[in-house]
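In this view, the complex is presented without one of its protein chains, the others remaining in place.
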Amino acid sequence: MTDIKAVARELVVANRILSREDVVDAYGHVSVRHPDNPNRFLIATSIAPELVEETDIVELDLDCAPIKDDGRPLYHERFIHGAIYQARPDVHAVVHAHSEDVLPFAISTAPLRPVIHSGSFMGTKVPVWDIADKFGTGTNMLVTNIDQGRDLAKALGSDNVALMRGHGFAAAARSLIEAVRISVYTPRNARALTKAVMLGGEIKPLHDGEIAARNAGYKPYSLETRRAWRYWAHKAGCAHLVDDHAVDHQHKPWGT
Amino acid sequence: MTDIKAVARELVVANRILSREDVVDAYGHVSVRHPDNPNRFLIATSIAPELVEETDIVELDLDCAPIKDDGRPLYHERFIHGAIYQARPDVHAVVHAHSEDVLPFAISTAPLRPVIHSGSFMGTKVPVWDIADKFGTGTNMLVTNIDQGRDLAKALGSDNVALMRGHGFAAAARSLIEAVRISVYTPRNARALTKAVMLGGEIKPLHDGEIAARNAGYKPYSLETRRAWRYWAHKAGCAHLVDDHAVDHQHKPWGT
Amino acid sequence: MTDIKAVARELVVANRILSREDVVDAYGHVSVRHPDNPNRFLIATSIAPELVEETDIVELDLDCAPIKDDGRPLYHERFIHGAIYQARPDVHAVVHAHSEDVLPFAISTAPLRPVIHSGSFMGTKVPVWDIADKFGTGTNMLVTNIDQGRDLAKALGSDNVALMRGHGFAAAARSLIEAVRISVYTPRNARALTKAVMLGGEIKPLHDGEIAARNAGYKPYSLETRRAWRYWAHKAGCAHLVDDHAVDHQHKPWGT
Partner (left out) sequence: MTDIKAVARELVVANRILSREDVVDAYGHVSVRHPDNPNRFLIATSIAPELVEETDIVELDLDCAPIKDDGRPLYHERFIHGAIYQARPDVHAVVHAHSEDVLPFAISTAPLRPVIHSGSFMGTKVPVWDIADKFGTGTNMLVTNIDQGRDLAKALGSDNVALMRGHGFAAAARSLIEAVRISVYTPRNARALTKAVMLGGEIKPLHDGEIAARNAGYKPYSLETRRAWRYWAHKAGCAHLVDDHAVDHQHKPWGT
């Protein structure tokens, strides 16, 4: 049995990192699949990520109902998470965010593609999901039920990141640390690409072989990855939550 | 009778949030209509929003004269507020700011329109008011009397945000929290749109039905809105001013 | 006789503000003409503006020699200041900076012009001085002697801001507070204009009458100006240096 408190603590760290790195503001959320029960996931109650504490972490089933309903309010868009966990057994962590510098690609026909090595984790293709395609032009644009979540998950397919038209993105990964890393570097890749387009030259995207080599070689609990995790936690003021116990824990792949 | 001190405290929080979120600097201001007397509004004396305290909040009538003139200096542009309250009984809070990333749309013919879901609160149309149209090309560009304020209010019409050529914007809303929210997300929408235009693709603005659905569903004192308010107050270092009393108070719509 | 310590303290505040507002970094400097002797000016020794203290302020004559040479090193480019004070008796404060967002206009033929009301203090025209025009293409680009300073001052003429090709800008004003204000808002105007150009619409610059009206109405020690000074000093962590004595002092125009 995994120490669920340690997992919750890591989820708190993930919340704080995403806030500090401007991936989320009052809105946006991150979840992790339950390490011992793939039919559940952990996520905060309806609180801004910057303010999430361990006691705010709750367990939901994959239809997004709370395992223990103690009346605390839940994120309206938790269905993004549940639907992706349903469709993708390989996915163990999900982030949904409105990261500002990704938005230009979510409101125009210009394609987002990996152009920097740290952006390779997006994968070769970044689909754009438009809620209006299936649910019409009169929604409030939020993913507020499992049907909408499943439609988004279908658009995501086997990719790692899906843009959501006029709204933001959803990122899916094999581990919490990867989901955070994709969410931090996708905006950076977007900024670099936006500026490169402005420069007016010819863009040199990553080669498919480079993307494949990077993803094949990537170990979520490698030294290099933990280097980033510790650094981000330090910047976010929660280095004290990244303790040796948690690090040991990280060496056990969750849910596999 | 409403606890006016609690309202003043919330107005202090609004001032600090707008400063922390770079909507205002030394200049710009926010007001709220008196909850018990629609012919008055509350606003700070002539102080930078970052430095406003409860004791700096004064009451003005809708022609912008102080109810009790104790000699403290007032914002020259308070007429923006008074004139909008005169013209729009539905409006209970007003922000005027020079938010930098909105300015490009106030100095060019390129239209600002909602392209991200959090920008939907601007509404379908953002008129541009040019002081020179009625008052000529020799003004100091400031709205320093009630006639100028009324001309701006007329341009605003029934919309939520009016750009002011070469100057900034005015935002009008049903509640203080909505006025702040519009003022934070209008610059974000502007930045996303500016970058999307640079990318050279086709822009996909929000559908009118989406804007309508979002505004119809919006409750200013909803859990989701308070989530943002608490987060912004935390960032601005004044979370201690957002107490339970104030939250309870917020459940009573002001002035309606 | 003016309290020179109070003037030096205000110059320290100006240094800190310019640093906090990203107008200067390790380089760039601000000076003020001696209030009682127009043939001298006060400036820091060769120290980054962020770190300047009252004891670092020295007096130079208008050829930029120290009144008391105690061996402390001086800014190489102090000649920018001396030459402008020589040429412009109306000028009482000078800033030289490499403010990043002004640089695009100093390295391209695109003209900088006032488009926002707070940019009006640049005046109707912003000349570009190119050191290579008179001193050839083999200089180190710095203004390191009085001849180079005078050539720059000649290009500035009766204007308020001159761009320096590939280098930065020099701003000249009637008071310290005005020189700082121009230096803070010129980059903001530059950013707004850059983004507006990118949007591809037609630019609507300020009318000459608006610029004239704003400058005619401007009082450097007005309440509105002090509001900004106090706010900037607060942000820069030196509000304690802006005391009542200094404020009283500010009501006496220096050197006139």
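Just so it is clear, A, B and C label the chains in written order, and each chain counts residues from 1 on its own.
In this text, a residue touches a chain if its C-beta (ideal position, glycine included) is under 8 Å from a C-beta of that chain, and two chains touch if they have at least 3 such contacts.
Computed from a predicted structure; not experimentally measured.
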item	value
Displayed partners of the chain not shown (whole complex)	A, C
Identified contact with the non-displayed chain, of C:D25, C:E59, C:D208 or C:E224	C:D25
Positions on subunit A where the hidden chain makes contact	115-118, 120, 188, 191-193, 195-196, 198-210, 212-214, 217, 223-224, 227-228, 230-232, 234-235
Hidden partner chain, residues of subunit C it touches	25-27, 46-48, 50-51, 73, 76, 98, 100-101, 103-110, 130, 132, 136-142, 165-167, 194, 197-198
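The rule is short, and it goes like this: only the chains that are shown with their structure count from here on.
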item	value
Turning angle required so that subunit A lies on subunit B, C-alpha fit (0 to 180°, nearest 5)	90
Approximate Å spacing (C-alpha centroids) for the pair subunit A, subunit B	33
Centroid spacing, where centroids are CA-atom means, of subunit A and subunit C in whole angstrom	46
Contacts with 2+ other chains: residues of subunit C	198
